[in-house]
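Structure provided below as structure tokens; questions to follow.
Here the complex is missing one protein chain, while the rest keep their positions.
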Amino acid sequence: MLNYVRRRVLAMIPTLALISVIVFALVQLPPGDIVSATLDRLQAQGVEVSDTQIEALRAQYHLDDPMPVQYLRWIGNFLTGDLGYSIAYEQPVNTLIWDRMGYTLLITFSSLLFTWIVALPIGIYSAVRQYSLGDYFFTVVGLIGVAVPNFLLAILAMYAGFSWFGISVGGLFSPEYIDAPWSWARVGDLIAHLWIPTIVLGAAGTAATMRVMRANLLDELKKPYVVTARAKGVRPVKLILKYPVRIAINPFISTIGWLLPTLISGEAIVAIVLNLPTTGPLLLQSLLSQDMYLAGSFLMLLSLMTVIGMLISDLLLAWADPRIRYE
Amino acid sequence: MSEPIVRIRDLEVEFATEVGVTRALRSVSLDLARGRTTAIVGESGSGKSVTALAMLGLIDAPGRVTAGSIEFRSSAGAAYDVLRLDRRDPRLYQHRGGSVSMIFQEPMTALSPVHTIGNQVMEALLTHQAVDNETAQAEAIRLLERVGIAYAEARLSQYPFEFSGGMRQRVVIAMALINQPELIICDEPTTALDVTVQAEILTLLDELKAQYATSVMFITHDIGVVAQIADDVAVMYRGRVLETGTVREVLKDPLHPYTRGLLAALPGSATRGTRLQTIDDLVAPEELATDTPLRRLPSGRQVALPAEAPPIGQPGAST
Partner (left out) sequence: MSAATSIATDADTTTPMDATLSPRRLVWLRFKRHRLALVSLWVLVVMYAIAFSAEFFAPYAPDERNVRAIFAPPQQIRFVDAQGEFHFRPFVYGYRLNINPDTWMREYTEDTSQRYPLYFFDRGAHYAWLGVVPASRYLISTREGYVHLFGTDRLGRDLFSRVIYGARVSLSIGLIGVILTFALGIALGGVAGYLGGRVDGAVQRTIEVIQSIPQLPLWMALSAALPAAWSPLGVYFGITLILSLVGWTGLARVVRGKFLSLREEDFVVAARLIGASRRRIIFRHMLPSFMSHTITTATLAVPGMILGETALSFLGIGLRAPVVSWGVLLQEAQNFQAVVLTPWLLIPGGCVVLVVIAFNLLGDGMRDAADPYSYAGGTT
């Protein structure tokens, strides 16, 4: 097992290196660079900029170095924790990013939990009672859940919150707590606001996981070893809990692998609609204003989160399935 | 003869498929004699496995038992119709694995890949007997050693994928024996194994049968195996029983044209230099197309042939 962990962790490194190259390329992709963007902004404000100032700026950002050198400097700084400087906010990226990453992580994680808690039992129920009324009901709900884009769901949630409860859904805190220091009341306020983004974000994944779970379990229920166990006289409830569910759990754990990127993706857009203080809105703004250090850092960190999530899912999988760890 | 341990009467099983309903068993009637090994012979699709599953009440959708009865009579005197047992009836679960156990065709898939061998063998015991874990473990080790698994204690904590096919089949056999059932159903237990392992497993089954005095129902398509292991034989074809009798009677003196064809198609009976013959060469289709019910002959044998045309294989006639 230890061997497997080591191998798997080592395999992450080249992946991350490649991701960083892609992210760097993305940062460089838009026409122009930081200095020209800054100049545009300054000139729009009517500030005169001299050639020497431009030179100084270019030198400050090492823009005249060859690309590979720039890449190495960027990734080197990144590894030492210096994420660069946001032009638009005129602040180091570090001061902007971590709170938001934290909330993104929180919402993603709570959605993941929500997805599992809801999808697991429903999936089992649907498979065991295949073609029952409940199975059909959940199949329909699942179909719709997969098809409704989550930004639409977010709008609908706000609409429902406003027109039925007269509350404005959105944000993670009530106005009085936004800048308040941490306290139990603030945590409570956070939890009270958290459930809507959690459900909105988790809906599609829940629907998909439900269907995956049902299909897997149906497959497993037909396997010969289940017949063997039944021929042994094992009772139905114990049988279902012990065998197929146990095995369907594996693909279930592996859902982290695809759920996590989906959730992180979805979080970006849901956060924009619901106006959450997470990475999504800032990422969008940084992309629109070509604040590429900020955008690059977000992309890199979100990818890192995904890669680590997949690592965890692989390790859990190896723990759950003896065949994998002996491979 | 004493009461048969299992008496199957007019069993009908259907399967719903996309293109219509398939009749997997048609009016199957069969007795399994207590303490003897009955071989069920037939080609793929003749209904052998369906019969076996029905005996454990394991026919599920898309399959359906539409008629008939399967009466089981234990040595203690209890008797019931397996098909009439309610899903909640404790006797059903005692029947499965307790009174009757089953050894499957595919040792590679018959064991759960994510549970240890020990877990699965002990489960069979723990399901049926009120013993503690340690007793169950000791019993599992004893059984595994009995079926020829070395270092059984160490191997309890291993997973099926760490076992070869032959070893897995031994595990399945141990699992089937651990409750000392009165009847063991072997569904082509050696088909998926290579020939040397096959011989070992057959010898093992024979020994175990003698030791525990169980009745055995042995499903196979291999006449050679039948000769080696069985006392009685039933020949099945397309969901029907064509004839029954003792091994000696059926192999020496087959009554039904199909059985004769089956025997004639054996490689051993072909003359050197001629092509091997297939069933289709040997049996005319009209001889198989009939829906004649089984008929009991004075000798005690049964055959699905019309009475007015005594077959050539009747005692007195010669081939």
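Per-chain numbering from 1; labels A and B assigned in written order.
Simple rule for what comes next: a residue touches a chain if its C-beta (ideal position, glycine included) is under 8 Å from a C-beta of that chain, and two chains touch if they have at least 3 such contacts.
This is a predicted model, so every value here is computed, not measured.
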Among the options A:67, A:147, A:180 or A:241, which residue touches the chain absent from this view? A:147
Sole residue of A:35, A:158 or A:196 that reaches the chain not shown, by the stated touch rule: A:158
Going by the contact rule already stated, which one of B:105, B:169, B:198 or B:246 would touch the omitted chain in the full complex? B:105
In the whole complex, what residues of chain A lie against the chain that is missing from view? 14-15, 18-19, 22-23, 26, 29-31, 143-144, 146-149, 151-152, 155-156, 158-159, 162-163, 215, 218-219, 222-224, 227, 261-262, 264-266, 268-269, 272-273, 283-284, 287-288, 290, 295, 298-299, 302-303, 306-307, 310
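In the analysis below, only the chains that are shown with their structure count from here on.
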Averaging C-alpha coordinates per chain, one finds the centres of chain A and chain B separated by a number of Å equal to 54
State the interface residues of chain B toward chain A in the complex, per the touch definition above. 53, 56, 58, 87, 93-98, 101-102, 104, 106, 109-115, 120, 123-124, 127-128, 159, 161-162, 172, 175
In the complex, chain A touches chain B at residues 223-225, 227-236, 242-243, 246-247, 250, 320-323, 326
